[in-house]
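Every protein chain but one is kept in place in this view of the complex.
Moving on, here comes chain A:
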Amino acid sequence: PALGESFSFLHSSFISSFWGGGRNSLTVLEGMGFRVGQGLAERLPRGALAFREELDTIKFLCRDLWGAVFRKQTDNLRTNHQGTYVLQDNNFPLLTQMAWGQQYLEETPKFLAFTCGLLRGTLSALGIESSVTASVASLPACKFQVVIQKA
């Protein structure tokens, strides 16, 4: 429990430090999340990785990954059953530091980039390549869209 708070402080410090300058900060943040996601998945016990279906893997992200990182589960999961999944979190902890309401929407991508990478990295280590994007309609709710890349 202690380290959950600390992760939040660490994540906030990334936003300040890796933002600005001539480099593609969103890519840097997403890349860091990707490495962490891979690392987390690689450290799972062997038995945990035996998912029967793709949907089970996504549910694992909604329950177990979200549980480990944000100490909650996602609020909603939708899929078109053709490789696209939308994970919805109505109270995303990394966004609650921002003001509620609409006026800071343009700031949100940098708060979501690390988590997009985290999802993509976890899936990658589980043998699934994907692209992950996030969107915010109204703070602090957000959606992560996972599109599985077919071989």
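By definition in this document, a contact is a pair of C-beta atoms (placed from the backbone, for glycine too) under 8 Å apart; a residue touches a chain by one contact, two chains touch by 3 or more; residues count from 1.
We adopt the following convention: contacts and distances are computed from a predicted model.
Enquirer: Can you pick, from "Aldehyde dehydrogenase", "Trafficking protein particle complex subunit", "Protein LTO1 homolog" or "Transport inhibitor response 1 domain-containing protein", the UniProt protein name of the chain not displayed?
Expert: Answer from the UniProt record of the missing subunit chain: "Trafficking protein particle complex subunit".
Enquirer: Using the touch definition from the top, which of A:69, A:87 or A:126 touches the missing chain?
Expert: Reading the full complex, the residue touching the unseen chain is A:69.
Enquirer: Identify the residues of chain A touching the omitted chain, counting contacts across the whole complex.
Expert: Residues touching the hidden chain, for chain A, are 1-7, 9-14, 16-18, 28, 31-33, 35-36, 39-40, 43-44, 64-65, 67-69, 71.
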